[in-house]
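Worksheet: the structure to be examined is printed underneath.
Note that one protein chain is taken out, while the other chains of the complex remain in position.
Here is subunit A:
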Amino acid sequence: MLQFDFLDDLRRMNMRQLFYQVLNFAMIVSSALMIWKGLMVVTGSESPIVVVLSGSMEPAFQRGDLLFLTNYEQEPIRAGEIVVFKVEGRDIPIVHRVMKVHEKDDGSVKFLTKGDNNNVDDRGLYANGQAWLNRKDVVGRARGYVPFIGIVTIIMNDYPKFKLEDSSNRMEAEASTSLHLQLA
């Protein structure tokens, strides 16, 4: 009987230790997640940090640069600003410069973008029939950057990119691409 009690005690103690180890690991992951969510709340952008994947914004941004974004509603979009936007139906954000802006009295805005290093504007990249972008397509405005650090995600991403056989996708890939940097 005593043997059983001893075994149970040991097993009980180990359960606690095991649970504690699991929690420790969960706390590390949670800390990263909470920092990312905190950044989202503070900047107002759903993706506060992105990596530049293509050379369509050279010489301003090179492939591998890390961009910090903010997305405050009050700040108006002006021509010349660099914005990161998502085209409806696609989930890869694109980082280009705003070329033309039309703004109404009620604050609604439509704008056209173009990559600095591209020959044509982005109308070819927008959804079918779409000629302008709206405020809701904007992920954020570039506020600062760190060069070269994002090269790791490019290396990780280059593999799947070459698997694209569709020619239109290839054109899109060449024209402009960038990638979410998933922290959590």
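Here is the rule we go by: contacts are C-beta pairs under 8 Å (C-beta built on N, C-alpha and C of every residue); 3 or more make two chains touch, one makes a residue touch a chain; residues count from 1.
We take it that contacts and distances are computed from a predicted model.
Chemist: Suppose you had to identify the omitted chain by its UniProt name; would it be "pantothenate kinase", "Signal peptidase complex subunit 2", "Superoxide dismutase" or "Electron transfer flavoprotein subunit beta"?
Modeler: Missing chain, per its UniProt entry: "Signal peptidase complex subunit 2".
Chemist: Considering the complete complex, identify which of A:E46, A:E88, A:E103 or A:D158 is in touch with the unshown chain.
Modeler: Result: among the candidates, A:E46 touches the missing chain.
Chemist: Consider the whole complex, including the chain that is not shown, and state which of A:M34, A:A79 or A:M99 touches that chain.
Modeler: Going through A:M34, A:A79 or A:M99 one by one, A:M34 is the residue touching the chain not shown.
Chemist: List every residue of subunit A that touches the chain not included in the displayed model.
Modeler: For subunit A, the residues touching the absent chain are 3-4, 6-7, 9-10, 13, 16, 19-20, 23-24, 26-27, 30-31, 33-34, 37-38, 40-41, 46, 184.
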